[in-house]
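One chain of protein is taken out of this complex; the other chains stay put.
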Amino acid sequence: MADCSYKLVSRKYKKENTIININGNLIGEGHICIIAGPCSVETRDQTFEIAEGIAKLGLKFFRGGIFKGRTSPYSFQGVKNDGFEIFQEIKKSLGLTIVSEVTSVSQIPQMINYVDILQIGSRNMQNYELLKDVARTKKPILLKRHFSANIEELLLAAEYILLEGNEKIILCERGIKTFEPMTRNTFDINAIPLLKEITHLPVIADPSHGTGIRSIVNPVGKAAIMAGADGLIVEVHNNPDQALSDGFQSITLQMLSKLLKDTEVICNLLHKKFN
Amino acid sequence: MADCSYKLVSRKYKKENTIININGNLIGEGHICIIAGPCSVETRDQTFEIAEGIAKLGLKFFRGGIFKGRTSPYSFQGVKNDGFEIFQEIKKSLGLTIVSEVTSVSQIPQMINYVDILQIGSRNMQNYELLKDVARTKKPILLKRHFSANIEELLLAAEYILLEGNEKIILCERGIKTFEPMTRNTFDINAIPLLKEITHLPVIADPSHGTGIRSIVNPVGKAAIMAGADGLIVEVHNNPDQALSDGFQSITLQMLSKLLKDTEVICNLLHKKFN
Amino acid sequence: MADCSYKLVSRKYKKENTIININGNLIGEGHICIIAGPCSVETRDQTFEIAEGIAKLGLKFFRGGIFKGRTSPYSFQGVKNDGFEIFQEIKKSLGLTIVSEVTSVSQIPQMINYVDILQIGSRNMQNYELLKDVARTKKPILLKRHFSANIEELLLAAEYILLEGNEKIILCERGIKTFEPMTRNTFDINAIPLLKEITHLPVIADPSHGTGIRSIVNPVGKAAIMAGADGLIVEVHNNPDQALSDGFQSITLQMLSKLLKDTEVICNLLHKKFN
Partner (left out) sequence: MADCSYKLVSRKYKKENTIININGNLIGEGHICIIAGPCSVETRDQTFEIAEGIAKLGLKFFRGGIFKGRTSPYSFQGVKNDGFEIFQEIKKSLGLTIVSEVTSVSQIPQMINYVDILQIGSRNMQNYELLKDVARTKKPILLKRHFSANIEELLLAAEYILLEGNEKIILCERGIKTFEPMTRNTFDINAIPLLKEITHLPVIADPSHGTGIRSIVNPVGKAAIMAGADGLIVEVHNNPDQALSDGFQSITLQMLSKLLKDTEVICNLLHKKFN
């Protein structure tokens, strides 16, 4: 396997941590970033209510899906292109940095006008054509681990992006598929310190998908920060029980506020900056 | 989950087995099809040697990858467009039906001119944009189960294709990721009779990826047929130890000949036709 | 790991197949054995009705649990010592060979008077104290693979028994725990030919636990035989829907009769004897 292994992604290749600067906000090396927002952009009003709440809490990064790759064709598939205008308003009026998932090469040309961080979702981690095309935009990329990819496979997916000359990659552990039925996924806490040992790229955690249970997003999120994660991405909804997707794992704005306070205390402990 | 479940794919929707007619060769309902060929098309000579061997054994279906989605960017990525001419020659001179994998929407326009069955590889089973675009070609589709998808997820992926009005779908069980390190994947034999119970679509087995071990491709392939599979897809190489990909699990033409003889005997036992 | 690996269990140590002779019935090397009976001995009448049905079908081996290790303490725990008398009657009146599970060292002294093959259940595969004590009885042992043990660990458990000087071991693949929720376990068909390659011991299959679904016990059982298994162990009940344990995966006597006919045809094909 020696000839198959990662190179550019490794600390052997680049010792110092990669820091990504997005609109003046830093990610990596002691800068903890919190990305929050709904699983799906549903309506202008719902999105704004959540985005405003997030901005009021002092956060800089807003997430929201508009192209939804759903297991069932009968599930809500996203507002698609209608989301772009909403993103533009949020950026203008609230100054938030937008994170959203690309699910097809054909979406890229428009996406890059409205979205600041292009997310590669779990299911597309090994969609190499998409990885390469997104890499070539030179935009920052949030690369989620596939729920059944091992750590080496995640690093090799990042290697595809690095080989296109784009090193603005944020890796994201979001839980893996195991035999445990009580949780949606098993959050692989080991992956956080292991990835930080092996690679110079920032590593964040998604405790929403990593657990699938609203009440344990907070403890698992805090645990990830304590284990060395450079940030969190969290699903937040103004009305979780009415959400069109992932409501069961979405936290309220009030719960987000609590999570931020807890995380800030840990950041102080670890001498890390919090944005 | 009731509103998320499959419909068109189900026997409740369509009771009788779907039979797919490709160039006069039938797949499904008692017609056992054997698809054989190299993991990757490497050179014209290698491909022809294998294809001729396969045709001599009386087989009708030839598989060969030209766009290879590989875990590592440093692994062989396929001959790409150079493969089309080779496919055309094989079709003309040997009369074989071609099966090859599509890994990106952009490949579809050319692919449909040279390839008879478009394969959706394991990693793209939940690449819904690709599924929909391939479905719209109205070509037969070989849909491989993702190595970490459960049976319901495979059926829902097929549902995406059926909803585009294409029911020429061949499902393929190719092994799932488990904790067992001795084999590349664990071939899920249970999935064969379960899928046959639930869906009207043909179901074939890939004992090459399902085991990752040349010496047990034969027994596991036979077991799949005995459990009700409508056919096999097998990696065959003229020189497995020199193959650019998957050599360790590729069988020789001689081993293929033995597998065919064994399978034919089982088909007689089960009163199934063998092509 | 070199110093940790199996020795006596390996074909490198002993090339020819081990054949076990129990009351004149052979197991291994072309002698297919079918072990059938209820998950649990419930009452004398229920047990006899099943045992008589099994004997009428020409089978020689009867299974029935009397000490039940159950996940929940509130589930039926078995008739315990009351089962011995029932076993004795079955042996006397029907001439069947008895297979039953030992769950504790303390049961051994009595067990050996009534039971012909001592079964080590899945959960006790790595209960080494039990393995050693059972081995010393010199009785034949049916060693079930733990549902999360890999193949090497199963072989090492057998090695513990062989080191006590007992080689009358029948290995049993009974399904492993995976992420698939539709089946109770995933029957690891790959394990059958792999084990036959590595070890000289007989290997049988348990399609009841391996699937957890009555309707697919037949196809998966046949597949196992086709893949090289030396026999089957199957849960059978006179009234599966009223069974005190595992009813959903137990087949009826009528379904057993069909399975036997099917298996006999395969045995003829493979030139194996059927008992």
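Going in written order, the chains are labelled A, B and C, and every chain counts its residues from 1.
The working rule: a residue touches a chain if its C-beta (ideal position, glycine included) is under 8 Å from a C-beta of that chain, and two chains touch if they have at least 3 such contacts.
Nothing here was measured: the structure is a model prediction, and the numbers come from that model.
A.B. asks: One chain isn't displayed here. Which of the visible ones does it touch?
C.D. replies: Taking every chain of the complex into account, the missing one touches A, B, C.
A.B. asks: So one chain is hidden, and I want to know which residue out of C:Phe61, C:Tyr160, C:Phe187 or C:Phe274 touches that hidden chain in the complete assembly.
C.D. replies: Within the whole complex, the residue contacting the unshown chain is C:Tyr160.
A.B. asks: Given that one chain is not shown, which residue among C:Asn17, C:Gln126 or C:Asn239 touches it?
C.D. replies: Only one listed residue reaches the unshown chain, and that is C:Gln126.
A.B. asks: Of A:Gly30, A:Gly228 or A:Gly247, which sits in contact with the chain we cannot see?
C.D. replies: A:Gly228
A.B. asks: Tell me which residue among A:Tyr114, A:Tyr160 or A:Phe187 touches the hidden chain in the full complex.
C.D. replies: Considering all chains, including the one not shown, the answer is A:Phe187.
A.B. asks: Tell me which residue among C:Ser148, C:Asn239 or C:Ser257 touches the hidden chain in the full complex.
C.D. replies: Residue touching the absent chain, from the options given: C:Ser148.
A.B. asks: Write the list of chain B residues that the hidden chain touches.
C.D. replies: With respect to the unshown chain, the touching residues of chain B are 148, 177-179, 181.
A.B. asks: Going by the touch rule given at the top, which residues of chain C touch the chain that is not shown?
C.D. replies: 3-7, 69-75, 103-106, 123-124, 126-130, 146-148, 153, 156, 159-160, 163, 177
A.B. asks: Going by the touch rule given at the top, which residues of chain A touch the chain that is not shown?
C.D. replies: Residues 148, 150-152, 176, 178-183, 186-194, 197, 210-211, 213, 215-216, 219-220, 222-228, 265-266, 269 of chain A touch the chain that is not shown.
Basically, only the chains that are shown with their structure count from here on.
A.B. asks: Provide the C-alpha centroid distance between chain B and chain C, rounded to the nearest whole angstrom.
C.D. replies: 35
A.B. asks: Roughly how far is chain A from chain C, centre to centre by C-alpha average, rounded to an integer in Å?
C.D. replies: About 48 Å separates the centre of chain A from that of chain C.
A.B. asks: For chain B, give me the residues that contact two or more of the other chains.
C.D. replies: 148
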